[in-house]
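Quick notes on the structure that follows.
Excluded from the complex is one protein chain; the other protein chains are retained at their positions.
Per-chain residue numbering starts at 1, and chain names A, B and C are given in the order in which the chains are listed.
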Amino acid sequence: DPVERAFQERIDAGQKIEPKEWMPEGYRKTLVRQISQHAHSEIVGQLPEGNWITRAPTLERKAILLAKVQDEAGHGLYLYCAAETLGVSRDEMYGQLHSGKAKYSSIFNYPTLTWADIGAIGWLVDGAAIMNQVPLQRCSYGPYARAMVRICKEESFHQRQGFDILMKMVKGTPQQKAMVQDALNRWWWPSLMMFGPSDGASVHSAQSMAWKIKQNSNDELRQKFVDQTVPQAEYLGLSVPDPELKWNENKGGYDFGEPDWSEFFDVIAGNGPCNAERLNARKSAWDEGAWFRDALVAHAEKADARRAARMPAE
Amino acid sequence: DPVERAFQERIDAGQKIEPKEWMPEGYRKTLVRQISQHAHSEIVGQLPEGNWITRAPTLERKAILLAKVQDEAGHGLYLYCAAETLGVSRDEMYGQLHSGKAKYSSIFNYPTLTWADIGAIGWLVDGAAIMNQVPLQRCSYGPYARAMVRICKEESFHQRQGFDILMKMVKGTPQQKAMVQDALNRWWWPSLMMFGPSDGASVHSAQSMAWKIKQNSNDELRQKFVDQTVPQAEYLGLSVPDPELKWNENKGGYDFGEPDWSEFFDVIAGNGPCNAERLNARKSAWDEGAWFRDALVAHAEKADARRAARMPAE
Amino acid sequence: MATATDTTVDKAVLTEFLTRVGDNALILGHRVSEWCGHGPALEEDIALANVALDLIGQTQLWLGLAAEIEGKGRSADDLAFLRDGFDFRNLLLVERPNGDIGQTLMRQFLFDAWHLQMLNALKGSTDRRIAEIAEKASKEVAYHLERSRDLVIRLGDGTDESHHRMQAALDGLWAYTGEMFVGDAGDAALAAAGVAPHPESLKAGWDEIVAEALAEATLKKPADGYMHKGGKRGVHSEHLGFILTEMQFLQRAYPGATW
Partner (left out) sequence: MATATDTTVDKAVLTEFLTRVGDNALILGHRVSEWCGHGPALEEDIALANVALDLIGQTQLWLGLAAEIEGKGRSADDLAFLRDGFDFRNLLLVERPNGDIGQTLMRQFLFDAWHLQMLNALKGSTDRRIAEIAEKASKEVAYHLERSRDLVIRLGDGTDESHHRMQAALDGLWAYTGEMFVGDAGDAALAAAGVAPHPESLKAGWDEIVAEALAEATLKKPADGYMHKGGKRGVHSEHLGFILTEMQFLQRAYPGATW
């Protein structure tokens, strides 16, 4: 197909694809799935951190956390807009989230149990997210690539704030340090799982790479994350909960253990510690907000009607 | 009317009136009003104390408070049963409570703001209640009098527990002592108001006295309460928030200031700090429990039907 | 240009005033932050977080100044996280539960309309430090009011259901608005010194803003009846206790730890 070949050539030449241009249906579908899943992750991702806003330990920490959660809602907004350029509405995407058809990042199905978890999410979860997202700034689809530029800038800010929470705590009381170690113990493996199983296991990967929707293999990114994070854990005086973790001089990186992929698939299947709570929280926010959204529409219609009624007289 | 005269003579002779016996309509009405109001007070009275059950400071205090609130529900049950002997159903009485037609003791429209309030309620509110209720053990209506015997025994136990909470606290830290003084400052006047305005202001009092539904004047009981309570406050090292309070050698009792009756009438009119909350809590408990009550009825009917269906075969 | 006259008013009176202003921002900020991630629309989630964020920022300034003037070595955080309920000085209005989003927005509007009047007056305070904070805060609050006023109008004049919800919210909150305009001896002293407006002086402006918005929202302004009060002198509702158990837990559970 010459049209498809021309499309692939543009991508290979590093050109950006824009909303009104022709694209293969598979390209569009893959992007819609990926961008909406990413948007849903931002929205659901407000919940584990939101869980600690009312219990933040200082006014400044409370303000920082509020700003962070607000940023996440903002990222959700950019991403829904980017997906909308591909012909799917925000309400449709919400419907898919609420019905369970669309996924969001499994990491948000883990609970935040102490204040250290707020630090750990910034450090590890945002850290892993950035690792995934930085290459997406060069994604072949223009609106998605541009949204990612903005998002990545804020995420790295969030990651530093998370690390800062943990720095303060490990320098604090023994109880605080214990909380940080406990948080690392619980968040380490789920963070590694954020990169997904080895690419061999994924059918979509090769095509996504060719389309420059995806630029690196899951294992490449996971290795990079481990190599970046382990020295930070050491700096914090923490021990990484992986007995197989060891510096490998030859490859210039760490060897590390295999995550428990059965847990990963359990969580994806809906059996994570908080799947039901997260989805219910979003669904009830949506359902209980129906009257609010309906009223805004009704008011706008009334206002239009009133304007129209005044017209002839003017 | 000779029947009414005979009735009054029985009362004057100290005889008890029992459910199936003849009684004047006014006697019945007065009793229904008073007993149901008293029952509602027990039920609504669970709320201010229930507010601290989940925050009780020790396991023992939590157990004692639970037992107390359970007793109050039990008192409600005796009293509703006593009122039912006069031909009014519990559901009717609930209906009157929920519609605002029936009242409950205004004291429960004040909030419990610290743990010391739990002590103060036991000491002052139960103390004033006992003062009101002890004579009711000799009330002319048998079922009410007998319910009061049981209730008074438990109430005096509650009062001692309340005093004990405050004793522990005034011997504790300065913050604890400040909480106790603050509690006395807030509960003193509302407790005095529990006896109602001076009898001169009440139309019902004289008839109730003649019928031995009421045995002492409001002012008499209030005086007795002040005389009993002020030395206890002194024992606790607290100062009573009444600049006019002074021992009067001549009358062998305390002189004390006039409560702010405008506040009393405001609270009765629905403007106390918690009127709306208390009534809403009861109404939503009732409304949200409808399916539960309906199901128990439905199950009983099914069980009956099944029994009946089995009968012929047996 | 306003000049510092902090010596002309009793320190305790000034501290009390700043605590009141700061506690209003703190407690309302807390309440609004409870919405995080649960708003009825994404734009609303963002806006609510933004309001909460502004209010927490203002809390830092007001309570910071209160602590400084108090001069007992306490910080804004100490005031927020280590005071007991009866030492809080916020209006009862701001500790009312969120209810549905209509109730939250109505509470916000009734408060914002007062808050903006107050801050605008404080911009002319003879105390330069107060005037400076008011200058910054009033810009934020002008935006809060614009937003809450607009939504009250749209929801009041929206569907039947939204109209009823907004009217119920208004009726339920109305008795908590009177406390904003009741002054005490301290308020009189502050007014005399030109440090802060007398609370009563804000009533006319508030009435006007509220009456106009309610009319446009097709909502019926409740009759002026009984008004609750107590928050300004530390007698709160049962709700504040639960707010504080959550808000203060970490500071209480690990005394002296830094975060």
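Convention: contacts are C-beta pairs under 8 Å (C-beta built on N, C-alpha and C of every residue); 3 or more make two chains touch, one makes a residue touch a chain.
Source: prediction; values computed, not measured.
For the chain missing from the display, the contacting residue among A:175, A:248 or A:284 is A:175, taking the whole complex into account.
Of the listed residues B:33, B:168 or B:204, the one in contact with the hidden chain in the full complex is B:168. In the full complex, chain B contacts the hidden chain through residues 43, 46-47, 50, 53-63, 66-67, 69-70, 73-74, 76-77, 80, 90, 115, 165, 168-169, 172-173, 175-176, 281, 284-286, 288-296, 298-300, 302.
Take chain C: the residues that touch the chain left off the picture are 84, 242, 245-246, 248-249, 252-253, 255.
One chain of the complex is left out; on chain A, the residues touching it are 51, 55, 111-114, 175, 179, 182, 186, 266, 269, 271, 273-274, 276-277.
The rule is short, and it goes like this: only the chains that are shown with their structure count from here on.
Note on connectivity: the fewest steps through touching chains from chain A to chain B is 2.
Looking at B-C alongside A-C, one finds more C-beta pairs in contact between the chains of A-C. If each chain is reduced to the centroid of its CA atoms, chain A and chain B end up 57 Å from each other.
Computed from the mean C-alpha positions, the centre of chain A lies at a distance of 35 Å from the centre of chain C. Residues of chain B in contact with two or more other chains: none. For chain C, residues touching at least two other chains: there are none.
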